[in-house]
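Every protein chain but one is kept in place in this view of the complex.
As written, the chains take the letters A, B and C, and residue 1 is the first residue of each chain.
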Amino acid sequence: MTAASRYTYLGPEGTFTEAALRTLPEAATRELVPMISVPAALDAVRTGEAAGALVPIENSVEGGVTATVDELASGEPLMIYREVHLPIAFALLVRPGTKLEAIKTVTGHPVAQPQVRGWLARFLPEAQWESAASNADGARLVQEGRFDAAFAGEFAAPTYGLEPLVTDIHDAQNATTRFVLVGRPARPAAPTGADKTSVVLWLRADHPGALLEVLQEYATCGVNLMRIESRPTGQGIGRYCFSMDCEGHISDRRVGDALMGLKRLCADVRYLGSYPRADHVEPTVRAGTADEDFLTAADWLTRCLDGRPGGVSGR
Amino acid sequence: MTAASRYTYLGPEGTFTEAALRTLPEAATRELVPMISVPAALDAVRTGEAAGALVPIENSVEGGVTATVDELASGEPLMIYREVHLPIAFALLVRPGTKLEAIKTVTGHPVAQPQVRGWLARFLPEAQWESAASNADGARLVQEGRFDAAFAGEFAAPTYGLEPLVTDIHDAQNATTRFVLVGRPARPAAPTGADKTSVVLWLRADHPGALLEVLQEYATCGVNLMRIESRPTGQGIGRYCFSMDCEGHISDRRVGDALMGLKRLCADVRYLGSYPRADHVEPTVRAGTADEDFLTAADWLTRCLDGRPGGVSGR
Amino acid sequence: MTAASRYTYLGPEGTFTEAALRTLPEAATRELVPMISVPAALDAVRTGEAAGALVPIENSVEGGVTATVDELASGEPLMIYREVHLPIAFALLVRPGTKLEAIKTVTGHPVAQPQVRGWLARFLPEAQWESAASNADGARLVQEGRFDAAFAGEFAAPTYGLEPLVTDIHDAQNATTRFVLVGRPARPAAPTGADKTSVVLWLRADHPGALLEVLQEYATCGVNLMRIESRPTGQGIGRYCFSMDCEGHISDRRVGDALMGLKRLCADVRYLGSYPRADHVEPTVRAGTADEDFLTAADWLTRCLDGRPGGVSGR
Partner (left out) sequence: MTAASRYTYLGPEGTFTEAALRTLPEAATRELVPMISVPAALDAVRTGEAAGALVPIENSVEGGVTATVDELASGEPLMIYREVHLPIAFALLVRPGTKLEAIKTVTGHPVAQPQVRGWLARFLPEAQWESAASNADGARLVQEGRFDAAFAGEFAAPTYGLEPLVTDIHDAQNATTRFVLVGRPARPAAPTGADKTSVVLWLRADHPGALLEVLQEYATCGVNLMRIESRPTGQGIGRYCFSMDCEGHISDRRVGDALMGLKRLCADVRYLGSYPRADHVEPTVRAGTADEDFLTAADWLTRCLDGRPGGVSGR
């Protein structure tokens, strides 16, 4: 297969990321290549070795969240074209035949630990935990005999010749990881009516209150903010950039208007794409912020500027 | 002379309004027609009998302020093309030969009274005040012998055969009246760099906080508000429209952007014009709100929409 | 009667103000004294000659609105203890026997004219209008034979020996004037659950955006603004103070909190009183702004400061 049909993902094989990638219809016709890290998966897209990369971006149980946010904020520009939500539940994978009472050591990715801590305390209070580089890597270490059991996705069992002893383990209800499909910059996906737009903002320095102004810019345009995450810029404690998702598509006038406001207000803005929401929720459009309201206002302004009838209306 | 060269003003002859009108260079070549009231002066413009009308709009000592604001907010649309600031000081006009100690009755427009109250208490504590329909009218009543003295502009003395007994009377320092030259809707005056833009807004009903949103719209665009005046809409206590002046010209991007925001936000907006500031003060343009910032942002948005280079930038 | 039982009002007898005053139950046991002007009515309270004064403050057909607002904002402090809403409708008062077709001249207060303009254009298009100092004064001038008819309240007819030829004349639907009962500063009226609080604010100079901060202060505390009126401070064009009414009573925590914020934010604040709303509408209290929310928050802060349990809570 060629680079155009290749998708990378945060590997190794058997991760939740692979499971998320396989929920995309086009994955069936792509070469899916596991990469050792989020930067590696994304760099393959930057260099043209792959057409896209699927990486976790939020609330992950595989780690990689801040790595993804930071990678999208820096280096060669990339864009998001799709998002996938995957419910997260762990299985306890063991070598075939292993019994629960025989488990003395367990492993898994460090971020999996909080999700299974309660289960461990109840069912394996004596077992010793040691971290692995990924959940799938933990499965591999069990296969090699280094540990007795690994927390991973149930789908990882066959890859490593293991069997799921217990399934559906998750301390938090509704544990979900959000993944994004990333590609090189191009025209955003067409609006679907239930879209999301992502940006990274760098505020002007020495301007307390700049973040408040950013949120007001969204509010003034009637655009709801869905996620805000501050990330260090690497220029010292207290210097942040902001990764933000809002409702709507860049081709929605209210979103475009908000983005232009942010562009003026901020030291810099990186547009990360507009793409369909995984939850298909359509936004509530506040009075005065529909596309036609923006068009009417623009037409009215032109009439005012030209001294044409309709410019000076009123009751 | 024809209607095209006729200017009406709030009369009668000898008012401060006439004095203000005569400060305009083109007044020398126009037919200046005093009218009995602000509505009458403006209606002559609406019907085409005059090309313009000069009326007081703010802090007047002749009254007429709210009349002007209300007239501009309702009826056939009109627009402001010029403003004039006139320092206000009264003269005590008497029939030639009258001495101060002989003055038993004084007159003047009711709104002049607060300006001369302190002076009266000090120099004519026994004199009886009676209101006149205008300061000039008061002068006429002195001429007719109905009163002993009238407060009016010193310039009104010759018109009514009176002489100024005392001049430069004004309780408040810096008493100034602002007048506007009003015409039928047309293309606004060209921007001068020190301009003002006037609108009337009707907020959406049953939306507490709408005024806050209006002010935020101006603030978000970096446009300073200069005047805000609430006026009853005539639809009951508690229902207002807002007459507002802001810095800048409608052709300034930040002003245009704010106006479009107001148009979307409000039930209705009446554009009353952009015109040179009488005080020639140029606005401070906040970072990110210059014309070029708006153009850069619009260009950036287009690039994002088209997937062209430069759309996805960042640091 | 003594000063303690004396109420002044904006006269002369037969004005709408007198009619409004007579709607107050205690008016029956007070000596009601008409005064020539709003300042005169209020000064009688300041000097102790009267216990209270009823004056129009909003949307008046008698004028006096800005006079009232300005008088309350300056001079010796006064406070508002009550408000009265009076529907405004005019009667055309004539000398007994006068027929409509015989009316050649009409009079009334200048601010009455906009209310009757439409009626005049329809029924008395030829009649000549001349302004009177008050509606009641116009009635007196008809009594004296100077004019054929006067617009005034129907209740003014007997005072001046006139009869109402036409009644219920008003161009605007729901024309209402709001009056306030003013006294010397004292403890505000007890809260009723449907109250209003009035203040006058002087913004800090050279601080564009200060008004926005004022409105945000109200909004942050969950207090709805009901009226905002800018008034010149007499220190030159562009210098204003703001007369504002908001929902609620100063003893409501959210109102008190907002007022303290305004006090800190502004160059000066004059508290004009908390009093029952004439419309008896109870405010909607937003989540987190009830008295108990303020008390809970204050208790929580104390616990945090003291390191006591409950200070550090969370989910």
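The rule we apply is simple: a residue touches a chain if its C-beta (ideal position, glycine included) is under 8 Å from a C-beta of that chain, and two chains touch if they have at least 3 such contacts.
As the structure is a computational prediction, the values presented were derived from the model and not from experiment.
J.: Tell me the shown chains the invisible chain touches, ordered by label.
T.: Output: missing chain touches A, C.
J.: So which of C:56, C:232, C:261 or C:283 would be touching the chain we can't see?
T.: If we include the chain that is not displayed, C:261 is the one touching it.
J.: Which of C:4, C:102 or C:301 touches the chain that is not shown?
T.: Among C:4, C:102 or C:301, only C:301 touches the chain that is not shown.
J.: Could I get the residues of chain C that touch the absent chain, sorted low to high?
T.: So the residues of chain C touching the missing chain come out as 73-74, 77-79, 185-188, 200, 202, 204, 213, 216-217, 219-220, 233, 241, 250-251, 256, 259-261, 263-272, 287-289, 293-294, 296-298, 300-301, 304-307, 309, 311-315.
J.: Contact with the hidden chain only, please: which chain A residues?
T.: 58-59, 63, 66, 70, 85, 110, 114, 131, 133, 172-176, 178, 208-209, 211-212, 215-216, 219, 224-230, 232, 234-238, 240, 279
In this section, only the chains that are shown with their structure count from here on.
J.: Could you report, rounded to a multiple of 5°, the rotation needed to superpose chain B's C-alpha atoms on chain C?
T.: 180
J.: Suppose each chain is reduced to the average of its Cα coordinates; what separation in Å results between chain A and chain B?
T.: Roughly 55 Å separates the two chain centres.
J.: Any idea how many Å lie between the Cα centroids of chain B and chain C?
T.: Whole-Å distance between the two chain centres: 25.
J.: Mind pulling the chain C residues that touch 2 or more other chains?
T.: Where chain C is concerned, no single residue meets two or more other chains.
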